[in-house]
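Handing you this structure, nothing more for now.
Now for subunit A:
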Amino acid sequence: MTAADWIALLLMAAAAVFFLAGTVGLLRFPDVHSRLHAITKTDNLGLGFLVAGLALQAGSAAVAVKLLVIWLLMLLGSATAAYLIANHAQRENRPGEGDSGDA
Partner candidate 1 sequence: MSRLLLYGAASIALFCVGAYALATRVDLIRKIIAVNVMGSAVFLLFVVVAYRNRTDFADPVPHALVLTGIVVAVGATGLALGLARRIHAETGRAELSEEEGLE
Partner candidate 2 sequence: MPDLLPDLLLAPAVVWVAWHALTGRDLFRSVVFFIAFGLLLSIVWVRLAAPDVALAEAAIGTGLTGALLLDAVGQTERGARERGRERRGVAWPTALAVLLLAAGLVMAYAPLRETSGGLAREVAAHLEPSGVSNPVTAVLLNFRAYDTLLEVAVLLLGVLGLLVLHGRRDLSRVPAAERADPVLSWLVRLVLPVMLVAGAHLLLVGSHAPGGAFQSAVVMGGGAILLLLAGGRSITAVRGRLLAAALLLGLSAFLVAAAVPLFTGERFLQLRGETAGRVILAVEAALAISLAVALAALFAGARPRAGSAGEDR
């Protein structure tokens, strides 16, 4: 394994840690808003680490750029989804349960 492989492995391991942390938060936090808080931040960052690790392993620059675009799209999507869920929960005034909104 080359140095790049080791770095990629470390990055992906970091991603796994972040995803795990987010899931623990999702399961343990008491209400929608704090769960959203845990999930979106850690998943975004985790995916970023994962993409970085994969980009190092990618065969070409084109693939690395595509991976980056995937991450950016996911950032947009998860931010919007989190906003919609939080907005809906706020409107319905139901902090106890995880409600899904229109998205």
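Regarding candidate selection, all candidates are chains of the complex that A comes from, given by their letters.
To be clear about the criterion, contacts are C-beta pairs under 8 Å (C-beta built on N, C-alpha and C of every residue); 3 or more make two chains touch, one makes a residue touch a chain; residues count from 1.
For clarity, every value in this text was computed on a predicted model and none was experimentally measured.
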### Query
Touching subunit A in this complex, which is it: 1 or 2?
2
### Task
Please name which positions on subunit A make contact with candidate 2 in the complex.
73, 76-77, 80, 83-84, 87, 100, 102-103
